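Every protein chain of the complex appears in place save one, which is left out.
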Amino acid sequence: MDKENRHHLWLTVPALLSIGLLFSAYGLFGWTSFYRATPGGLGVGGDFTFDNYLRIFGSWRELAVIGETLWISFALTMISLVIAVPMALVIARSPSRLVRSILLFTLAVTFLSGGVTRAYAWMVLLGNKGLINLALVHLGVIERPIRLVFNWLGVSISLVHFLLPFTVFTLVGAVKNLPLSVEEAARNLGATRMTTFFRVTLPLLSSGLVVAASLTYSLALSSFLFPLLLGGGRVRMVANHIYERLFVAYDIPFAAATSAVFLVLSFVVILGFAGLERLVRKVVVR
Amino acid sequence: MNRRSLERPYGRLVPLTATLACLFLLLPVVFVVAFSFNDGAYFQWPPRGPTLRWYVNFFESERFMTATEHSLKVALIVTPACLVVGLPTAVAIARGRFAGRDLIATLLLSPLIVPGVVTGVALLALFTAVHGDLGLGRLLIGMFVFGLPFAVRTMVADLLGLDPRLEEAARNLGATRLRTFFLVTLPQLKSSMLAGAVFVFVEAIDNFSISVFLTDERSAVLPVVAYQYIRDFDDPTVAAMATLLIALSCALVFAIERLIGFERMMHINRK
Partner (left out) sequence: MDKIQGSSLSLRRLDKYYDRFHVIRDVSLDVPPGSLLTLLGPSGCGKTTVLRMIAGFVASTSGEILVDGRDIAGLQPEARDTGMVFQNYALFPHMTAADNVAFGLRMRRLSKAEIVERVRDALDMVKLGALAGRYPSQLSGGQQQRVALARALVVRPKLLLLDEPLGALDRNLRDEMQAELRNLQRSLGITTVVVTHDQDEALYLSDWIAVLKEGRIEQFGQPLDIYDRPASQFVSRFMGIANLLPARVVGSVGSRVEIAMGGVRVAGWHPEGLAAGRDVQIAVRPTHVEVAAAIDPRDGFVGTVSAVAELGEKVVYQVDAAGTRFEAHASRMRSVRRHEPGATVKVVLDPDHTIVLER
């Protein structure tokens, strides 16, 4: 048995080549972060230096972009979770197949219709003369159109829209793994729906919640297209910042250094979530 | 006394939030479809039309047509490639017992958490360094390398969830390892292969953060062209394109439902 399974190694060769290519790209890119951009053009030269990193850690502006990205991603993750939990509960628990299907189809079609489509739709919807402003004015909620796009609000709305399907799909599995009878037991012992939710359902979902949060957070961190289109240059996240370093300032080494810092941060965050998940599982569900 | 309310496991807030969330999710999708038939370059109320002007515009635009051709080409090459390479890899990771298996698995799956922009720039740096002017080939390689981990991950998860007794039963009935794989294992992987394929396909058509780095004027693909069009012109031609993509995703969803059922693919009701 063991002997036979060793042949399996050969099956991974094509994939390893592909991964090798990707990692050499990362490696090369990381390596350039220790050099300087040659003036004019996309060249790299000079001596080995930590200058690019010193520039990042020495500049409030650079750190602010990173900090803002971390913070906004966190907020969006929380918002997505709050909306995703009820959706996952309905998908996993609703006795009506029709209800489940409607939710699933909505999520699937939204998810599959793509980022450009959705970013564009939100741009038009949230514009000064867009449908949302028009409706709000018409309903008398506001007197004249407010700014919904080219600021954090527009970016956040569209990003929640982008993140939500991922969050829900990750949570559904966790809810499915929670036996309904445990919640029923709480009701039987005199707990209301609300108490049951907060004392039984939520604690038991906590490890799934952390997993969903981790995925949502890493997706939010790397968002690029939505801030690009809906931020209108006024609002940027790290990915946009890297893009600008590259295509506006033509500074590959600095973009590489920013990417490296950002990547390390993402890894730390993901490791943090993984640790948190293990902790939660140990504390809550034994 | 409302007996029906007994069978609701949660209070009203849960279905209410779910309903509102559905409306929120559908709003831009429905809106962009309606907007694509609006006879006017800007959104206005009441809408004018209907018109097919923007569709005509889209189909007559050489830039959009070449981009569509490029995007479809990438998707149709990369999707099967990811499956063909991903399947044996997934089997090796899920079933193999060789030194370094966990390391290989970790390496293979780690690009999943690297932001697309970083992958895009890194690949661009590599191609520039080796003077690899491959035209559309850059994106083909990029999307393949990027999509493979997705395909592998879904299939590994599925393989690990299979009941090993079924394969043992087949071996016990005299099937060789290879026949067992093709007659018993592979059919059970249908749902994850489809899920992986759909994901890679959609990503190949829609991905922006990698495409924007790996394409140029001659190899432009849909999302990049759409972005430039929004930036430079901003009329509902992009809405027409979006509507076509939405139609495609609806078709995909219905195909999945017909082929294996959506709840099954999402592992919601396996039995």
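Think of it as A and B in the order they're written, each chain with its own count starting at 1.
The criterion applied here is as follows: contacts are C-beta pairs under 8 Å (C-beta built on N, C-alpha and C of every residue); 3 or more make two chains touch, one makes a residue touch a chain.
None of these values were measured; they are calculated from a predicted model.
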| item | value |
| --- | --- |
| Touching residue (missing chain; options A:Ala186, A:Leu215, A:Leu229 or A:Leu246) | A:Ala186 |
| Positions on subunit A where the hidden chain makes contact | 179, 181-182, 184-192, 195, 200, 203-204, 284-286 |
| Positions on subunit B contacted by the hidden chain, ascending | 1-7 |
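One rule holds for everything that comes next: only the chains that are shown with their structure count from here on.
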| item | value |
| --- | --- |
| Residue ranges of subunit B in contact with subunit A within the complex | 7, 9-11, 13-15, 17-18, 21-22, 24-29, 31-32, 35, 42-45, 85-86, 88-89, 91-93, 95-98, 100, 104, 107-108, 111, 113-119, 121-123, 125-126, 128-129, 141, 144-145, 148, 152, 177, 198, 202, 205-206, 208-209, 212, 222-223, 226-227, 230, 238-239, 241-242, 245-246, 248-250, 252-253, 256, 262-263, 266-268 |
| For the subunit A and subunit B complex, residues of the former touching the latter | 1-2, 4-6, 8-9, 11-12, 14-16, 18-19, 21-26, 28-29, 32, 42, 83, 86-87, 89-93, 95, 100-118, 120-125, 127, 129-131, 134, 161, 164-165, 169, 172-173, 176, 180, 183, 193-194, 197, 218, 221-222, 224-225, 228-229, 238-239, 242-243, 246, 252, 255-256, 259, 262-263, 266-267, 270 |
